[in-house]
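Note that this complex is displayed minus one protein chain, with the remaining chains in position.
To keep things simple, chains are lettered A, B and C as they appear, and every chain counts its residues starting from 1.
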Amino acid sequence: MKATHQIKRGVSLYSYQYETFLRKMTLDDCIAHAAGLGAKGIEVLAEQSFTSFPEVPQAQIDGWFASLERHGAYAQCHDMFLDTKLYKHRKLSFDEMVASMQRDLHFAHKLGCKTMRIIVNTPPEVVVACVPLAEKLDIRMGIEVHSPFHFDHPWILRYTELTRATGSDHVGYIPDMGMYTKNYPRVFRDRFLRLGATPAIVDFILEAHAARVLTDYLLMDIRKMGANPVDLQMAETTRHNIWSNPRRMLEFMPWIFHIHAKFYEIDDSGKEPAIPYEEIIPVLIEGGYTGHLSSEYEGQRHIEDAFEVDGREQVRRQHEMFKRLLGEV
Amino acid sequence: MKATHQIKRGVSLYSYQYETFLRKMTLDDCIAHAAGLGAKGIEVLAEQSFTSFPEVPQAQIDGWFASLERHGAYAQCHDMFLDTKLYKHRKLSFDEMVASMQRDLHFAHKLGCKTMRIIVNTPPEVVVACVPLAEKLDIRMGIEVHSPFHFDHPWILRYTELTRATGSDHVGYIPDMGMYTKNYPRVFRDRFLRLGATPAIVDFILEAHAARVLTDYLLMDIRKMGANPVDLQMAETTRHNIWSNPRRMLEFMPWIFHIHAKFYEIDDSGKEPAIPYEEIIPVLIEGGYTGHLSSEYEGQRHIEDAFEVDGREQVRRQHEMFKRLLGEV
Amino acid sequence: MYDQHIIYPASLRNTAEGGNVTGFSLGARLPYYRGQPLSVVEDVAVTVDGNKVAREQVRFSVRGKTWSLDQLEEATTERWEFGEVADILVAHPGGLSTGQHQVSVAVQLRISYLPWSSVTTCTRQEALAE
Partner (left out) sequence: MYDQHIIYPASLRNTAEGGNVTGFSLGARLPYYRGQPLSVVEDVAVTVDGNKVAREQVRFSVRGKTWSLDQLEEATTERWEFGEVADILVAHPGGLSTGQHQVSVAVQLRISYLPWSSVTTCTRQEALAE
């Protein structure tokens, strides 16, 4: 089936965090693996792949470009964070936040990135103040619409209001598919069971998630069932791992620059049991999305206590799934 | 300005609860007051206006119809509740919930109501099971989309999925305008101050609400500021009094049968400081809404500790505002 | 809500059985915007002059019927109507002394659609009615 769209594939090196942490993969290994899957667009977290951020030694910058060239890949997205709580007793001021974000824009530019992920707790006013620099550096900045936020969340409504008012085509959205958690992730469930969650209460929580019951109702119900602290912790995750309607992306598609293809597990049948990419990708094609699906594997923290983490295999599986759903095979 | 729409005005007798509780108003007084404002469509809570529900004495039913006729008003909406926690140690079963809801449909029919409000914690499957009876009795049932729920909330997404699948035009929505809380309600703020909230933290909470900050972030911030229990209680209200986009009603307009015109206060300038009816009503006109704006005054509980409650004056003011915004004057 | 209106004004009086003063009673209204089945009333906690009355000493009576607080929780087909003044009876041999008493009543309700059980408290100075 000929691909009738211009959706590209990429990988966030976040997916190889575990191997990078344990010094089993170098930056070059990560870029090589992604490129080898045809996922040429590389997304990078500076504080994961480099040291001394933002004053990253030139040798590491040169290494970055050498690896991209060696493996036929290209810089796609720089993940910006905002250290609002850098100081113990005060938050960053408005000017400090703007300076911090502009620092990241310059760094993204230095790495050759075309887009920049804005961490969701960045105030919209700070983003608006950085639009001129983003346009000058030609970098498209997108707020990461990340669960429990979604396109119709009041925080994102205000972001939309203020950013659309700029009239700029360099400010928009980078939605994280974790806000389309249709089924409670199995790896979450199994870890909570290992930690001592009560099986009957775990089943109750899974049913409540499937029935989209408000977290506050769920918490009250399981307390009456005698929930222990692990049960309560599991129930609380339903507040931060929401289901919402993928079709809501259509209204915002012109300003969706990049997509975090969050996933917790690709099972042996090649599916993500929690996040329905078979529903999401058709919406992206319908909406004429032309950006990247950037793998963001986040299963490590849910399995590391009991299983071998294999980011490479999980990313490989996701791209096999993407090739199928994107009609590349 | 000639009215270019078919929006009607009504009152939920919920608005006169305080006077009814203190035996200052009878059911007839309530209907008389509403009708006197041109708000002919009456919304009723059986357990407020009658006794021995659902076995209401015929005399009270006769009194209801006599009052409607006497004041030229008509029955519009029955507010259904679902006592899922009737029993201390178990929830109502599916069949019990269906029986309870069918009981309410029959009661709504007995009162001559054309619509029925479905309380939001009613499972969608229960509603679907009652569609045949609703069609038989010709009563349009709508789930009350009530803050913190909104049209794109997962609970309401599932409700939409299951109810639209019935193909019925007798099941839909009754949105409560409390989900459009643009500005933190002054009457909430002042009551929390009277209860001992810390002024500096109250201001911080107001700024956070205006900035649409996630409640979980707000709670963490004010704990660091040394919040007392009243401060924390006030912050928690931001979770249950959300702002969302009134224009999201447009997609669901064909199935919006009735509207709860929630309000906390109409100030001396004739405006509701918290809920922007000047933004909401144009959307209803644009969407071709033909139902009622049913006054639902809920300021009592926020002022009763310090002020005289006057439901009649508040309802009167809201309908003066509606007449202006609906072009009736 | 309706916090200040739970205790019905000037309703505090001693109660007698066979000529003996065996306790006291006061009128109380449901702190909610509509009537409820009695079974959702999880507690009616009475405190007089700082002394909390034991749950077993409290009786709830409306329209001629009387329940202990535990029995109340089983009464799914009986109602406490909106604005209706129920009698809260407290077994207290010898009753209360004449004069002013600080009376506090806290009503806990299990409201189906709320993700918490609400407790509403009313505290008043009430003179023992003759």
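The rule we apply is simple: contacts are C-beta pairs under 8 Å (C-beta built on N, C-alpha and C of every residue); 3 or more make two chains touch, one makes a residue touch a chain.
This one's a predicted model, so the numbers in the text were calculated from it and none came from an experiment.
Engineer: Among the chains in view, which touch the chain not shown?
Structural biologist: When the entire complex is considered, the left-out chain reaches A, B.
Engineer: Taking the full complex into account, find the residue in A:H5, A:R186, A:R301 or A:R324 that is in contact with the omitted chain.
Structural biologist: Hidden-chain contact among the options goes to A:R301.
Engineer: Which listed residue, A:A32, A:A99 or A:I119, touches the chain dropped from view?
Structural biologist: Of these options, the touching residue for the absent chain is A:I119.
Engineer: For chain A, which residues lie in contact with the unshown chain of the complex?
Structural biologist: 14, 17, 20-23, 45, 47-48, 51-53, 81-88, 119-121, 300-301, 304-305
Engineer: Kindly note down the residues of chain B that lie in touch with the hidden chain.
Structural biologist: These residues touch the chain not displayed: 214, 216-217, 219-220.
Please note the rule applied: only the chains that are shown with their structure count from here on.
Engineer: So with touch defined the way it is at the top, what topology do the chains form here? Options are line, ring, star, complete, other.
Structural biologist: Graph shape here is complete: every pair of chains touches.
Engineer: Taking each chain's centre as the mean position of its Cα atoms, how many Å separate chain A from chain B?
Structural biologist: Roughly 38 Å, centre to centre.
Engineer: Provide the C-alpha centroid distance between chain A and chain C, rounded to the nearest whole angstrom.
Structural biologist: 55
Engineer: Provide the list of chain C residues touching at least two other chains, using ranges where the numbers run on.
Structural biologist: none
Engineer: Name the residues of chain A that each touch 2 or more other chains.
Structural biologist: Those would be 214, 216-217.
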